[in-house]
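== subunit A ==
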Amino acid sequence: MLEVRDLHAYYGKSHILQGVDLDVKPGEIVSLLGRNGVGRSTTIKAIMGEVEPQGSIRFKDQEIAGMKSHAIARLGLGYVPENRDIFPTLTVRQNLLLGQKGTRNAARWSMEDMFKLFPNLRERADTPGGVLSGGEQQMLTMCRTLMGDPDLVMVDEPTEGLAPQLVEKVAELLNEIAGRGLSILLVEQKLTIALKISARVYVMGHGEIVFEGTPDDLKNNESVRQEWLEV
Partner candidate 1 sequence: MSTTAIELRSVHKNFGATEIIRGVDLAIEQAKIHAIIGPNGAGKSTLFNLMTGLHPLTAGSIHLKGREISSQAPYDIARAGLARSFQVTNIFANMSVFENIRCGMMWDRGYKYSFWRFAGRQRDLTENCEAILQQTGLTSRRNVPAGLLSYSDQRALEIAITLASGADVILLDEPTAGMSRSETTQAVDLIRAVSDNKTLVIVEHDMGVVFDLADTISVLVYGEIIASGAPEEIRGDPKVREAYLGAEVD
Partner candidate 2 sequence: MAGILQRWGVWIAAAAVILVMPVFVTSGFYITMLNQMGVLIIFALAYNMLLGQGGMLSFGHAVYFGLAGYTVAHYLNGIGEETLPYLPVSLIPIMGGAVGLFFGVLIGFVSTRRAGTTFAMISLGFAEMVTALTLVVVTFFNGEEGIQTDRWVGPEPLGITFGSDVQVYYLIGAWCLIATAAMYALTRTPFGRMCNAVRDNPERVQFIGYSTHRIRWLAFSLSSFFAGLAGALHAVNVEHVGFETVGLAQSGLVLFMVWIGGAGIFMGPILGAILITLLNSNLSDFTDAWYLYLGLLFMTVVMFARNGLAGLIVMHEPIWKIKIGLFQKMIVPYALGIGSTLLAVAGAIGIIELAYFMSTRTTAETITHLYWVEIDAAGPVPWIASAAALAAGFAACTRTYPIMAASYNGAIAEVKALVAS
Partner candidate 3 sequence: MKHVMKLLFAGVVAVVFAVSTQTAKAVDTIKIGLIEPLSGRIAAVGKDALDAFTFAADQINKKGGVLGGIQLEIIGLDNAMNAEKTTEQLKKAVDQGLSYVIQGIGSNHAGNIIKFIDKHNKRNPGKEMVFLNHSAVTTAFTNELCSFWHFRFDANVDQKVAALVTQINRDSSIKKVYMLNQNYAYGKSFQSAAQRLLAERAPNVEIVGNELIQPFGKVQDFTPYIAKIKASGADTVLTGNWGPDMIRFVKGAVSSGLDTQFYTIYGGLTSSIGGYGSDAKAVNLKQVTEMHENHDGMPDDVHEYIAGYLAKYSDTWYADRQRWLIYMLAAAIDKAGTAAPIPVAKALEGMTFDGPLGQVTMRADDHQLQMPLVVSSITEKAPKSVKYKGNDFGVAFSTDGVADLAATTLPTTCEMKRP
């Protein structure tokens, strides 16, 4: 579904991505792990066209490197950013509405589905997004992206700043999404949920993929964990 080959990216002068290769297959949850600042978010942004990518990015057998991000999104690639980017002045409902792309009828998700999944959001449907709690904002961001009916969602640190019970909730949601046939590329720092729900994991360090394997492989690989993940 998604094939990234030899991806490089720069922020100004700094060479952030130094040749990243990764794949996501249909219906698969893949995690991209690593410490802060190693280039995980940049990888996603480069795929999304927010950072200018160099190298090859193929999505549904189409080269998307160099396309504008709205065009990439329209191909069915969804992106849930780390800092959530809730539109603070818009209500929850309006935030969700903006997730939709025009008038595609046969979307997998309706607003009703979202409210069913998260009754909290229904309660807050008409309050401005800016006043939601962190957890609610995270839910909203995710739902907003789903409203656009993507085939692959890239989720950047969804559990960041969430209380433990909410982290569980996020994990459930991700499973639920994957259950509907979507692929997920999950960027995480916490191993907990990543290892629980992922089919495969990548570990990044200094702009490169330094490990690729199943969650079990990673659990057993003490040295990778020591060097690239733990404190």
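These made the cut because all candidates are chains of the complex that A comes from, given by their letters.
The rule we apply is simple: a residue touches a chain if its C-beta (ideal position, glycine included) is under 8 Å from a C-beta of that chain, and two chains touch if they have at least 3 such contacts; residues count from 1.
Keep in mind that what you see is a predicted model, and the values were worked out from it rather than measured.
Participant: Have a look at 1, 2 or 3 and point out the one touching subunit A within this complex.
Facilitator: Candidate touching the shown chain: 1.
Participant: Give the list of subunit A residues in touch with candidate 1 in this complex.
Facilitator: Against candidate 1, the touching part of subunit A is residues 11-16, 18, 35-37, 82-83, 131, 157, 159-161, 164, 167, 189-193, 195, 206-207, 229-231.
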